[in-house]
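Inspection log for the structure reproduced underneath, given as structure tokens.
All protein chains but one are shown at their positions in the complex.
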Amino acid sequence: MPLLEVENLVVEFPTRRGTLTAVNDISLHIDEGEVLGVVGESGAGKSMTGAAIIGLLEPPGRVASGRILLEGERIDNLPYEKMRRIRGKRIGAIFQDPLTSLNPLYSVGRQLVETIQTHTDLSPTQARARAIELLTEVGIPAPERRVDQYPHQFSGGMRQRVVIALALCVNPRLIIADEPTTALDVSIQAQIIALLKRLCREHGTAVMLVTHDMGVIAETADRVAVMYAGRIAEIGPVREVIKNAKHPYTHGLMGSIPSIGHDSERLEQIPGSMPRLTDIPTGCAFNPRCPHAFDKCRTVRPDLLPIEDSWTACWLYDGEEGRNKEASKKLVAETKADAVLEGNNG
Amino acid sequence: MVAFILRRLIQSLFVMFFVALVSFSMFRFVGDPVNQMVGIETSIAEREALRERLGLNDPFMVQFGRYIGKAATGEFGISYQHKRPVAEMLVERMPATLELALVSAVFSLLLGVPMGVYAGLNRDGFISKVLLSVSLVGISLPTFLIGILLIFFFSVQLNLLPSFGRGGLIDIGLWKTGLLTIDGWKSLIMPSITLGLFQLTLIMRLVRSEMLEVLRTDYIKFARARGLTNRAVHFGHALKNTLVPVITITGLQLGSIIAFAIITETVFQWPGMGQMFLQAVTTVDIPIMAAYLMLIAFFFVVINLIVDLLYYVVDPRLRVDTGKASGHG
Partner (left out) sequence: MADTNMTSGSGFMDGMRRFFDGDIWYSFTRSPVTMVAAAITFLYFFMAAFGPLVAPHDPFDLASITLLDASLPPAWMEYGDPRFLLGTDIQGRDVLSAIIYGSRVSLLIGFASVILSLILGVGLGLISGFVGGAIDAFIMRVAEIQLSFPSILIALLINGVLRGVIELQNQADLAYAVLILSIGLSNWVQYARTVRGSTMVERNKEYVQAAHVIGIRPVLIMWRHILPNVLGPVLVIATIQLALAIIAEATLSFLGVGLPPTEPSLGTLIRVGNDYLFSGEWWITIFPGAALAILVLAVNLLGDWLRDALNPKLR
């Protein structure tokens, strides 16, 4: 049984001018100890998916349909108090900006201790000892002294280490890391990613790593989901998706990573920008920007289909132009939703 | 931190200096002090002699310097109207005003903060909306009208509370207090509600909007993501972060409560400094007006310094690096 399963998740935002669908029918799963990367441009719905999983969608956003299961137990419809006990204890979270994630008025020790004491029966002294231990673990020098200092006395990178300590402090099984390095200096980013990767491997913690940085994904993730306009465009093992990208959008994303060695080549760019949630085109949402779009793409929305080792929602791999015509048709008919979860492992 | 406090002290001195200049200019140039002091039958020579004796012929800066020197030792001249030293009159009436201001301030804080927190946490709740609408009505009602309405209901119609004066007073040295008798407290109820209602609505609205602001921040989101209880998130994290702006505004409001007392004291014939100031305005009794202005400025400056010190208690960012502290001017 996977650690986390998301089935046909739909997240909606009712607004004055109609309901926006920020996440549209997404299914994915994360296994124990696995790192799933979620990439896409801002507004693709990746952060929204993360927020839905920890049950902290900002009102008026809400899960309109679908299910979220943690270790087989449904968590998307839990009452606030039950969900609160899961947050921090079984699912941790790391947010984008370490500068604003910590309460400026309390020492980092106090924030660690209160989190530890919320979820365990440790005494104040034990909790404090654990806090110092955690600071050591995330690589903060002189933790006995630092524990009583305030967030503004830490640098950005150090603060993100504190945030990681906070997310890990009662050993959750899953961490949702939402752009954990975006706000940091490039030189610090690699350190933080390495730290996160090491700690999660040591603790056997699974990670859902939300980012728009393909480079981070390539370095860290086991599998990757590429999101576009609220839907998954392609999902599969990280090597397959990077080396053998199927969806034209993923191709485009790869093109926008600068790689050493090919310095003569121009950095490729995807023309245009992602549609606003208010006017998502019919058919494949990517069709106005897609170099390969044809008539069908403009009218019928593609579903995720297994192509080689990954799953892709693109008509190029179906119908007359498709390579796997027979195989994919059969699979779609047989498996549908469940298959999305199972088949991805391959 | 010492540097910061010093800086604020110098700023305060500048404010006091400026106010002293205004108040001295009033004193010196509005009407002729000599004319106010002597009868019509006084000869021009005698007037000139008096003028010389009072030093009114000295250069402006010399006179101003003398004025400041005297003010610093608590001497504000003689009232034109009452022919008594202004300082003496102010001291006599200060307890009444300070007691009224203090009780109103406590009243508005004790009710305003919890109401604001409630309205911030339940922003779409029915009670919050009622509180908010009522508070708008509260802001729209002029102070004196609130006083009149209270008198109309509780004194005229129900005959429950006294409509004027301070009730029974007890002497503690120089200080005549109304806080030690039941009668005195009964007399305080309506004036302090009248005076405090505006501040109450203001504090409530401020706390509410600050709460809403803070609840949107990342660290509150992160606190929730860590699974902290609602109580810890709301009162431990959110409320504490609203305190800095709330302390600022409340501090300023306390200063203005003392000044706003002018209106309340008039409605309830409360024998305080405000009432005296108003009489001075009607009779153009400049020494009293000038002294009152200085006194209010002094209260204001002191309260501001206290507010600055409170920042240090609340916000650790100010405690360490004085360099950044200037942002909280």
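As written, the chain order gives the labels A and B, with residue 1 at the start of each chain.
As a working rule, contacts are C-beta pairs under 8 Å (C-beta built on N, C-alpha and C of every residue); 3 or more make two chains touch, one makes a residue touch a chain.
Just so we're clear, the structure is a prediction, and the values are computed from it rather than from any experiment.
S.K.: Using the touch definition given at the top, which of the shown chains does the missing chain touch?
M.R.: B
S.K.: Would you mind spotting which of B:Ala3, B:Val30 or B:Leu110 touches the chain that isn't drawn?
M.R.: Hidden-chain contact among the options goes to B:Val30.
S.K.: Taking the full complex into account, find the residue in B:Ser79, B:Ser104 or B:Thr266 that is in contact with the omitted chain.
M.R.: B:Thr266
S.K.: For chain B, which residues lie in contact with the unshown chain of the complex?
M.R.: 14-15, 18-19, 26, 30-31, 136-137, 139-145, 148-149, 151-152, 155-156, 163, 252, 255-256, 259-260, 262-263, 266, 277-278, 280-282, 284, 286, 289, 293, 296-297, 300, 304
Just so we're on the same page, only the chains that are shown with their structure count from here on.
S.K.: For the complex, which residues does chain B have touching chain A?
M.R.: 217-219, 221-230, 232, 236-237, 240-241, 314-317, 320
S.K.: Within their complex, state which residues of chain A touch chain B.
M.R.: So the residues of chain A in touch with chain B come to 54, 56, 80, 84-89, 92-93, 95-97, 100-107, 114-115, 118-119, 150, 152-153, 163, 166-167.
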